[in-house]
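Once you've had a glance at the structure underneath, I'll fire off some questions.
The complex appears here minus one protein chain, its other protein chains still in place.
Note that the chains are named A and B in the order they appear, and that numbering of residues resets to 1 at the start of each chain.
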Amino acid sequence: MNTEEIFLIGKKLWQHILNGVTKILPFFIFIVVVFPLQAAVVNVSKQDKISSIKQAIAIALPGDTVIIHGGVYKEKNIVINKKLTLLGKNNPVLDGENKYEILTIKDVAGAVVSGITFQFSGFSSLKDLAAIKVIDSRQILISNNTILNTHFAIFIASSDNFRIEGNQIRGTPGDDEQSTGNGIHLWKNSYATIVNNRITGHRDGIYFEFVQHSTISNNYCKNNIRYGLHFMFSNNDEYIKNTFEENGAGVAVMFSHHIHMYSNHFMNNQGASTYGLLLKEINDGIIKDNVFEQNTIGIYLEGTNRIDVINNQFIRNGYALRIQASCNNNNVHSNNFFENTFDVATNGSLVLNNFNGNYWDKYDGYDLKHDGVGDVPYRPISLFSMVIENIPVASIFLRSFVVFLLDQSEKIIPSITPENLVDNTPLMKPVKM
Amino acid sequence: MNKIVKYVMIDILKSKVVLTYLLFLIIICFSIFNLDDNTTKGILSLLNIILFIVPLISLIYSTIYIFNSGEFIELLVAQPISRKKLITSIYAAVSLSLVTAFILGTGIPILIYSPDKTGFLFIITGALLTLIFTSLAFLGSVITRDKAKGIGMAIFIWLFFSILYDGILLLIMFQFNDYPIEKLLMVLSSFNPVDISRILILIHTDYSALMGYSGALFKEFLGSQKGSVVIFIILIAWVIIPAIAAIRKFIRKDF
Partner (left out) sequence: MIEIKSINKRFGKLHVLKDVSVQIKKSNSVALLGPNASGKTTFIKCLLGMLIPDSGQIEINNQSIMGDYKYRNMIGYMPQIGRYPQNMTIEQVFDMILEIRKTSLSGADTELIDAFGLRSLFSKRMGTLSGGTTQKVSACLAFLFSPEIIILDEPTAGLDPLSSEILKEKIKQERIKGKIILITSHILSELDELVSEIMYLREGSLVFHSSIEELQNRTGEKSVSKVITSILKTPYE
């Protein structure tokens, strides 16, 4: 073979290859570039082909990501029924036009909703319309969303193992509790984690009903018209390092057991029947390292058994503790009581709770043994608080000289205040915290 | 300045009682503000002391002063000077010196530690209480001729408004607490200048909010703008009515 022949063969072969490549290329590109794009990410944008979220969800396959770009999307009742990641980019706004539920996740495992603003969900007294509703799902993540002026913000039912993190939730309260929904509403769930959210202007900031084994931490609930956090029939949960400020009442824990309450801050929850923390029909919980500051009532205990109240600070509350006669075997010790109008109030004469080993700033006993424990017992209940208990209008005598005289005489000869509500080992110095 | 006011003022300053009172107030205020890290609480601790001391000092001092100036008054009623002018001048001088002592004695510490609305309200209320109990002291000492009786009366007035009145209200409250007596009790307590001053200060601190239902009750009743106006009208009436009664009595008094 001469060189020319070889060249010709080579040229043909090359053309052949080129021909083949150009024929395959579209497929190749499709496979290498377009197929993964089509399969993994669906972009939704007002300017693009796919301009509706519903459309994008329809196209997307399980495991895909739908990126919603900036703009206002007025779509009613968006439903996610497969494993999708919904990401907001450049602040997309999903608007419910005050009529519809905005987003529903139903029977899905592993969906994510993140970085999206939701606003104006509908209001219905029959259905609990929400910005984001999750039903019968698992491993859901709802993070960094902004939810404004909705009835319910996040509503999760019959789901487990989900996480709600870093959402900003601001509602506008209606005329009453009935016309206002909860910020984060959980019903029949377990293993939920609620972290770093900020919830204002709702009925309850966070509402738990039949929720087990869940954690609420580092949230901030302010100006909610009923409770900052509300437990009903929820057991084995914990809430840690949250702040509850200026709510109708800070936290209400009702008909539940084994709730751990650590390191929260309850402040400025003030009003006619307002508490920092309301405990009703509660058993076996721990309240530790919390600060109760300037609440009408720091902790209100009713039908509460076997609760440990340890290492808390009660500062400038109207009543630090109001412990009803229906409470048994609660343990109040190593707490600091500063500048409360009344340290403890109760409505009965029989007290079956233990108040030993606290620091009371009103204690004026002495410590001759120098063991840091006062030698004289302290009675944290004043006669006047018993009077106010029965006759509220008596508070017009608050800080009057007559009341001072009454309280002093009662201190010397206790006759009305419960005899066994007493701290036998009052501390001389505040507990260091 | 009116010459009688001038003479009485000089006389009061010479005796140093009012100066001692001023110093006493300053020391008390500073020590309370220094003890309490929270100034609202400082104001409240101060409130208790003031509600107790201001009426007592105003009553006793004014009464003793009037009886001790018996000679001065007797000398002047035979002079060409109207009795009304004489008694009002003495009243003006006594109340002015007591009020000045109060305002300086509590005002300076409050200005330093708690220069806010509550502090201001506190000074106003204290000044009004001073005037009220000076008026009552004048009335008491114009009515009585005997110094011992006069001082006895002053102490009774003080006991009455500081303790007895509230004691009676408490009794009423206990006796009739099955009936809706809230309004009645509030109205009755607002007739006592000591009670109304205490309530006025309390509802203007965040204190009442902490009192729950009943706090809300009397905040609603007395805490409004209108409520404050009514309280001040009552306080001013307590200044004016006994003062006028004392003047009228003095004009017809025999020497």
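One rule holds for everything that comes next: a residue touches a chain if its C-beta (ideal position, glycine included) is under 8 Å from a C-beta of that chain, and two chains touch if they have at least 3 such contacts.
These numbers come from a predicted model, not from an experiment.
Chemist: Of the chains that are displayed, which are in contact with the missing one across the whole complex?
Modeler: B
Chemist: Have a look at B:Phe24, B:Phe72, B:Phe120 or B:Phe232 and name the one touching the chain we're not showing.
Modeler: Once the missing chain is taken into account, the touching residue is B:Phe72.
Chemist: May I ask you to list the residues on chain B that touch the chain which is not drawn?
Modeler: Against the missing chain, chain B presents residues 3, 7, 11, 14-15, 69-72, 74-83, 252, 254-255.
Here, only the chains that are shown with their structure count from here on.
Chemist: In whole angstrom, what separates the CA-based centres of chain A and chain B?
Modeler: Each chain reduced to its C-alpha mean, chain A and chain B end up 51 Å apart.
Chemist: Can you list the residues on chain B that touch chain A in the complex?
Modeler: 38, 41, 44, 47-48, 51-52, 162-163, 166-167, 169-170, 173-174, 177, 181-182, 185-186, 189, 194-195, 198-199, 202, 206-207, 209-218
Chemist: Could you pull out which chain A residues touch chain B in their complex?
Modeler: Residues of chain A touching chain B: 270-274, 294-297, 316-319, 339, 341, 388, 390-405.
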